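Please read the structure below before turning to the comments.
One chain of protein is taken out of this complex; the other chains stay put.
Up next, chain A:
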Amino acid sequence: MPVEVRLPTVLRQHAAGQSSVKANGSTIGEVFEDLVRQFPLLSGQVITEDGALHKFVNVYRNDDDVRFLDKLATPVADDDVVTILPAVAGG
């Protein structure tokens, strides 16, 4: 089942310039696997080599940061919107 994935400006160059793409999966992790299949340049941008969520991105299922849900195992359903934004921090 496809969900909409919204990409921040910094990642669009890796997805043919698109701000929003469709991807399939029943969890956030599966959606990202499909995303990387479609756009191999996104590999390593959202998921670490160890298969975890990168600390420098925030990922949301609709209104919720998935770090406060079940991270990559967070389930998604039709019509959910997955948003990726940079994690912004500094000193």
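FYI, a contact is a pair of C-beta atoms (placed from the backbone, for glycine too) under 8 Å apart; a residue touches a chain by one contact, two chains touch by 3 or more; residues count from 1.
Simple rule for what comes next: contacts and distances are computed from a predicted model.
Chemist: UniProt name of the unshown chain, from "NADH-quinone oxidoreductase subunit L", "JAB1/MPN/MOV34 metalloenzyme domain-containing protein", "Sulfate ABC transporter permease subunit CysW" or "Nitrogenase iron-iron protein delta chain"?
Modeler: "JAB1/MPN/MOV34 metalloenzyme domain-containing protein"
Chemist: Could you pull out which residues of chain A are in touch with the chain that's been left out?
Modeler: 8-10, 56, 58, 60, 63, 65, 67, 83, 85-91
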